[in-house]
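In this view, the complex is presented without one of its protein chains, the others remaining in place.
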Amino acid sequence: MRVGVFGASGYTGLELLRLLLQHPEFEIVAVTSEQRAGQPVGEAFPALRGRLDLAFEPARPEHIAERLDLAFTALPHAASAPTVAALRRAGVRVADLSADFRLRDLPLYEQWYGTHAAPELVGKAVYGLPELYRDALAGADLAAVPGCYPTSALLPLVPFLREGLVETSGIVVDAKSGVSGAGRSLDARYLFAELDANAHAYKVGAHRHGPEMEQEASLAAGEAVRLTFVPQLIPTTRGILASVYCRPTRALSAEAAQTVLEAAWGAERFVRVLPQGEMPSLQSVRGSNFCDVGVVLDERNGTLVLLAAIDNLVKGASGQALQCANLMAGHPEETGLLGGAQLP
Amino acid sequence: MRVGVFGASGYTGLELLRLLLQHPEFEIVAVTSEQRAGQPVGEAFPALRGRLDLAFEPARPEHIAERLDLAFTALPHAASAPTVAALRRAGVRVADLSADFRLRDLPLYEQWYGTHAAPELVGKAVYGLPELYRDALAGADLAAVPGCYPTSALLPLVPFLREGLVETSGIVVDAKSGVSGAGRSLDARYLFAELDANAHAYKVGAHRHGPEMEQEASLAAGEAVRLTFVPQLIPTTRGILASVYCRPTRALSAEAAQTVLEAAWGAERFVRVLPQGEMPSLQSVRGSNFCDVGVVLDERNGTLVLLAAIDNLVKGASGQALQCANLMAGHPEETGLLGGAQLP
Amino acid sequence: MRVGVFGASGYTGLELLRLLLQHPEFEIVAVTSEQRAGQPVGEAFPALRGRLDLAFEPARPEHIAERLDLAFTALPHAASAPTVAALRRAGVRVADLSADFRLRDLPLYEQWYGTHAAPELVGKAVYGLPELYRDALAGADLAAVPGCYPTSALLPLVPFLREGLVETSGIVVDAKSGVSGAGRSLDARYLFAELDANAHAYKVGAHRHGPEMEQEASLAAGEAVRLTFVPQLIPTTRGILASVYCRPTRALSAEAAQTVLEAAWGAERFVRVLPQGEMPSLQSVRGSNFCDVGVVLDERNGTLVLLAAIDNLVKGASGQALQCANLMAGHPEETGLLGGAQLP
Partner (left out) sequence: MRVGVFGASGYTGLELLRLLLQHPEFEIVAVTSEQRAGQPVGEAFPALRGRLDLAFEPARPEHIAERLDLAFTALPHAASAPTVAALRRAGVRVADLSADFRLRDLPLYEQWYGTHAAPELVGKAVYGLPELYRDALAGADLAAVPGCYPTSALLPLVPFLREGLVETSGIVVDAKSGVSGAGRSLDARYLFAELDANAHAYKVGAHRHGPEMEQEASLAAGEAVRLTFVPQLIPTTRGILASVYCRPTRALSAEAAQTVLEAAWGAERFVRVLPQGEMPSLQSVRGSNFCDVGVVLDERNGTLVLLAAIDNLVKGASGQALQCANLMAGHPEETGLLGGAQLP
């Protein structure tokens, strides 16, 4: 199958290239970048020298569509919607990594992101978390690949919400992220000298991934879920370590909590439920599509602590997009995704 | 005044030396280290070459006491108690950086740390958080300098507990720490290759600083406080970034929450209350004795988010010990402590 | 083909597992570790959970040999030699990652490493740098996989020595390495807190990789080569950045120097000659088997600057071992080795 990557020079775009180059079924036939249009990929990114014999081209979906069976759009929100719409009009299946089709509620989208350029497609995309929407993704035309933070929070939390085991308000998601989640933004906060040996929260209770988490958490719970999302930057490039704090609705033992996770995800290829006492770590998932999850119950204080670790560029973006694309294209879900973490 | 540092070759000991070398009133006359006994300080630590003309000696408090007006004990817990006891018997005032005299309840101490070697002194030390116990520290003979995590959690939390503004159960302390808090332990988890680009929780709900936090939080609240303490390692050397999650007992506005912090700490030299919307960061406090605190209220979800940043080796250990020693010796509290953070 | 990894719990052993798990022709059937004998791999290393269904076993080559077609020995020097000898006696082909068979001169080996446990095999191994010894490796029984530093220095330097274009004395190899090159050694110098934000030289002119470089450089030059090797630790986990300084024996233009590299390595899959003005970087090779090389001529000062970057655990160890094993087994050299660098 011939695939194209729109926005291929950003961090998630480059990660798609890395993964696609090892995929036995997808062939990269087009890569776009406005800034680098005309430049050979290997010249722009020496790491790809000798690996991919293509040049970046401008993102003209109308011209590129005919060459493609499937497209990955790794463009900024708002910029993505019209490109996706054009690709869909041309009949190309799309795994969209932007936020443009994640929220099902148009007014909510516009409150957080501004005017939507393709409102007709809102609600038609499948939320691209295969562990939740596998059946719908099989054969879907448009996947809205989740945000990195929502992926890290939903995988440990949803099993408890589904069973009504935790209260649907008062939930706290405290997530620590590497800086690649911000993309290659030329912002002083992301300079090495500013972030090295540093750490700080940002957009507390005001990050756009909050409503996305609440949407999916509410769907899982069958009622409105309220959570406080506290994103934090830590001095690393890749990875999200999420701690989710919630309160059991009824007496729950540590073993029962463990069983909830194992029952939900035991058969999943990319979610690993760690045994009691073992903690997810960024290193164990870096570069891989795994999400490691664990649970600790503080009975004394009535608090359930859910922990998760992902690589934000893989399971939090490009790996998950590829997992969706595999499902959309009818390939085994794990195709091209079994490369493991680098240790150390 | 002549001071000695027991356990001077560990990280908190070395940080004491750095700070004491800039202190106008304290003169370092003795430094101890079992491993490095006999070795000149500048030979063992090239950074101190040409800065301190002393050799390490074994930690024999009986022999050293007569040379000292005041001692800092930066020894491991259990090892500290008998040294402190000997120094006190010799009439030397002590700022103890170990955990041995922080808990007022001997059985609680022994549950978490094992047999106490100087039980007669338990409960006689003043908890060395000057912002809470300034009057008692003035003229005290023995200060139990707080743990790094408790310092970072108590300074933002205590003002709300004192006023009964937050519930005393269900509190979560999610704290991210640099690895120097573990000392120079030869443990594979602390190797550069294992921690670089890594992050993980550890001892969730089972860290020794938990009961210490609860002791002081309960004293502030006037009733038993329950909290879930989740320590996490992040890939940096210095600093603790703490997020404390709690629930208001009654309607509280963001402005009112801000006012609580400002009323409590506005006159403090080393606690800086950040304006609404500004987040504490490790970089702003690194190398300094400041604790930066901030507050965000998530009214939708009924959650109060308290944030704090300290340098674990300064306000979380050696700087705070010096702040205590200043009070104990009758010097202005900030003497020798106004060196600011390195930027970047 | 059934392969085993001896010393599979160290950094190069784990990297072999990562690479072998993506190799279509090699099946891992045995992994050894003295310390972790009996422990399932995924329990010891959560990153490998769900990836490799084996337990570590003690390194008994006599018992394991019959299960293997080929073995990778990733043991410390001295410990490796007897294991390799036993495997060879049992007819198993071996790619040895230790230093035990790299030096052809037994007295030189014993001067640097101590008594050799299998002197009868010294000089019988093929030096496992495929770019230099491809033909000999095809079908070889024993490959001595080069040290990480020699790989980084030889690839840029050998083409100039072969043609007599640079002086054979006065050469300087200034190499900066990530700390994983030291393995998981519990040495205080390798603690995160000691190496973070730090950098320093070590064993200047006295590192064991010096004689290894000189051996191969001399063979390339056809005369004795003298070089000063200055290894340095920099605060990163993976990668070696080598700068080699030498003096042209006759007038040489920048273009001619560039041509020398391109003529030597233009057809190589894993050596990328960067265009004039582009500098090798660790990021471009991290996680991959590439060695990027570049050259700058300072005509004013009569100095040729050769630059190279590798991932010390891949092209500097496990990737190169796999490249050798592919040749030894008759597989295309690049099999299982085309995974590219992670960006960022």
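Quick notes on this structure:
All chains are identified by letter, namely A, B and C, in their written order; residue positions are counted from 1 within each chain.
Note that in this section contacts are C-beta pairs under 8 Å (C-beta built on N, C-alpha and C of every residue); 3 or more make two chains touch, one makes a residue touch a chain.
Remember, predicted model here, so these are calculated numbers, not experimental data.
Considering C:E194, C:E216 or C:E333, the position touching the chain not shown turns out to be C:E194 (whole complex). If you put the missing chain back, the residues of subunit B touching it would be 11, 14-15, 18, 21-22, 45-51, 180, 196-197, 237-238, 269, 272, 274, 278, 280-281, 283-285, 287-288, 290, 292, 338-344.
Panel shows subunit C; residues 169-172, 174, 176, 178, 193-194, 196-202, 204-205, 226-228, 230, 232, 234-239, 241, 243, 245, 247, 279-283, 286, 296, 298, 300-303, 305, 307, 309, 344 of it touch the chain omitted from the view.
Touch with the hidden chain on the side of subunit A covers residues 11, 178-180, 184, 186-188, 190-197, 235-237.
Note that in this section only the chains that are shown with their structure count from here on.
The chain with its Cα centroid farthest from the Cα centroid of subunit C is B. A separation of 36 Å divides the Cα centre of subunit A from that of subunit C. The distance from the centre of subunit B to the centre of subunit C, each centre being the mean of the chain's C-alpha atoms, comes to 45 Å. Residue positions of subunit A touching 2 or more other chains: 196-197, 237-238, 281, 283, 344.
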